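A single protein chain has been removed from this complex, and every other one stays in its place.
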Amino acid sequence: MKNDAMPAALVKRRAKRDPAALGLGIYVVLFMTFLLLPIIAVVVVSFSASTFISFPIQEFSLRWYERIFEYKPFMNSLLVSLQIAVASAFFGVLMGVPAALAVARSHSAWAAAVANVLLAPISIPAIVLGFSLLYFLSALAFGISFLSLLITHTVVAIPYIGRTALAVYRAFPPDHEEAAAILGASRWQTLRHVTLPMIRPGIFAGALFAFLISLDNLPVSFFFGTANTNTLPVVMLSYMQNQFDPSIAAMSAVQMLIAVAMLLVVDAVYGIERIMTAV
Amino acid sequence: MSNAVRVKLQGISKHFGTVQALKPMDLDVEPGELVALLGPSGCGKTTTLRIIAGFESPDTGNVLIGAKDVTDSPPNKRAIGMVFQNYSLFPHMNVAENVAFGLKMGGVDRDDRTRRVRDMLELVRLGKFEDRQIHQLSGGQQQRVALARALVTNPTILLLDEPLGALDKNLRERMQFELREIQRRLGITSLLVTHDQEEALTMSDRIAVMSEGQILQIGTPTEVYERPRTRFVSEFLGTSNILSATVRGEVRSGIWAVGFDFDPQAQGLVAMPGPVATGAQIQLAIRPEQMRIAEPADGSLRAQVQDVVFRGSYYAYEMAVSGSDSPMFLYSHARLAIPADRQVSLSWSPESAIRLSDLT
Partner (left out) sequence: MNRERVGPEAAATPRKSWRYRLANMSWAIPALVFLLVFFVAPLIGNIVRSTTEGAAVTSGASIYYQKLLFDSYYSGVLLQTFKVSLITTIACLVIGYPISYFMVRYAGRWNTLIVFCLIAPLLTSIIMRTFGWNVIFARRGLMNVWLMGAGLISRPLDTLNQPIAVYVGLVHVLVPFMVLSITSVLQGIDIGLEESARVLGASRLRAFLSVTLPLSVDGIATGCILVFVLTNGSFLTMLLLGGGKVTTLALLIYQQFSVTQDIGFAAAMGNVLLVFALLCLALQARFVRRGGIKT
């Protein structure tokens, strides 16, 4: 009765009773634990009352959460980070999306070259990027300023957003634009009424991704450290090296909450499944 | 639509990279006429349509719609209605919004739009569907929305790119009639691209059979079917028995006797306009439904039944012809009483044997 021409559903059921799948399954569970363990550990430690890291936790308290709100550099840098992340994602969309649209359907050598330049910053080690831009911008008299930081983060945002926009637009059938054109729509009208509404979820996903990358981007921001251009990761790093206590855990947990909140907002507006398929 | 326009293609050619998709061609579509561009994939029919629509530029030549040369106009300035192969309905809009799109782009005000959309949806028999979402519609319904969307703006001409390909057979046949009826009623000049010969035969005023970038023959369905010019045309539309024959001489005015290499004693009659050189090698096409069976007689082609298949509306007989390796086919509505090992003679009326040209 057991032959390999069984329909997929039956094949799966038979597989569950089989040792290889069981073994793999256990391995996967261990792996997922491995992935989540450090995150859980940090959250747990953030509620510990003691200054040192020691388990088991004797006493729980919220003192570290109070601490991070009191410690000015944390909050200031968080603000800077959020502003930079939003602004760089915004400019990334403004520049990256039209470029992706321009390049997506063309087979010319020019298009390929432009696409390569557009996507290149992702492949360059961030520390090299940060370092190069620091000296370049200083030489250009931008100095170490909010603007310099913004420019640097935008350079990173453009390829992330461009790549997503490219993928989403390529998956979008060109017929729709042709149908719009034959119905009398100009290029701008087609863009506004047909193309953009349809690729919007994908662009949003790319922007969200760029936002999160920017928030966490230490190597690129590291070189721009001053009181009002410090980003959160930079401040956290120096705190870790100088003062090392569970404030880091609390700040990390708060940062994670912000990211989760953003994800929930996006889910409410577009639905997570639509975003996931786009990325 | 009493002001139907003529469509003229003059010397249109197109190549993509190293491939010559269209050799220089002319096409003249009469006002109010529906011309089908029929051919296998890669023959250039879709390229022709896209050039008329304005999505591709021709390498040479002109496209005229009415009196206007539109060759350099972008697609949104050509006032054309088009139904795409996959309908290309905008998924983020409902039925009414889809149909109204062209009107909105043309600056028609809201009340006008609503009225015209409603009227058009009635015409395609989707009156109550205004608020439906596209994904809620069946294939046939989507097709009708696509048609409504194309026609509501009163375009000068209508282009149809394999509009019925995605539908199942029964629905397709029904839609062929409906589409044709609407086109006739509006009197709008139309071009239909299809690879389905039945569709072309059913719906069009004239068929242009295309292959490898050129039009091989253009004529009414009857002309193209009964008097194919080339082997390709005769085999693409319906089936044909193809025979090589040698001309023996004129028997009566316009009727010629021909001989066959594989059976020297046999002779057939062909109606051909003369003069034809004696000894000339020609190719003949004879439709299976034109073949006849009789008692074996001298001087005729002899054959035996090799196989018979019932195809619902007719029987298809595969005949093994003495002296020849290739079988010939015969279609009959009635079942023929021929025992399996009996020799019969095959014949046809001289008018039903078509001499094919030497090209393709």
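The letters A and B name the chains in turn, as written, and every chain counts its residues from 1.
Following the convention adopted for this analysis, contacts are C-beta pairs under 8 Å (C-beta built on N, C-alpha and C of every residue); 3 or more make two chains touch, one makes a residue touch a chain.
Remember, predicted model here, so these are calculated numbers, not experimental data.
Although one chain is not drawn, the whole complex shows that of B:Gly54, B:Gly102 or B:Gly268 it is B:Gly54 that touches it. Interface note for the absent chain: among A:Val28, A:Ala49, A:Leu62 or A:Val269, the touching residue is A:Val28.
Although one chain is hidden here, its contacts on subunit B can still be listed: residues 10-11, 24-27, 54-62, 71-72, 74-75, 208, 214-218.
Looking at subunit A, the residues touching the absent chain are 4, 12, 15-16, 20-21, 24-25, 27-28, 31-32, 34-42, 45, 52-56, 94-96, 98-99, 101-106, 110-111, 114, 117-118, 120-121, 123-129, 131-133, 135-137, 139, 151-152, 154-155, 158, 162-164, 167, 177-178, 181, 187, 190-191, 195, 212, 215-216, 218-219, 222-223, 232-233, 236-237, 240, 248-249, 252-253, 255-256, 259-260, 263, 276, 279.
What we mean here is this: only the chains that are shown with their structure count from here on.
Centre to centre, using the average C-alpha position, subunit A and subunit B are separated by 54 Å. For subunit B in complex with subunit A, the touching residues are 53-55, 74-76, 78-82, 84-86, 88, 90-92, 101-102, 105-106, 149, 153.
If you check the complex, the residues on subunit A that touch subunit B are 173, 175-176, 178-186, 189, 193-194, 197-198.
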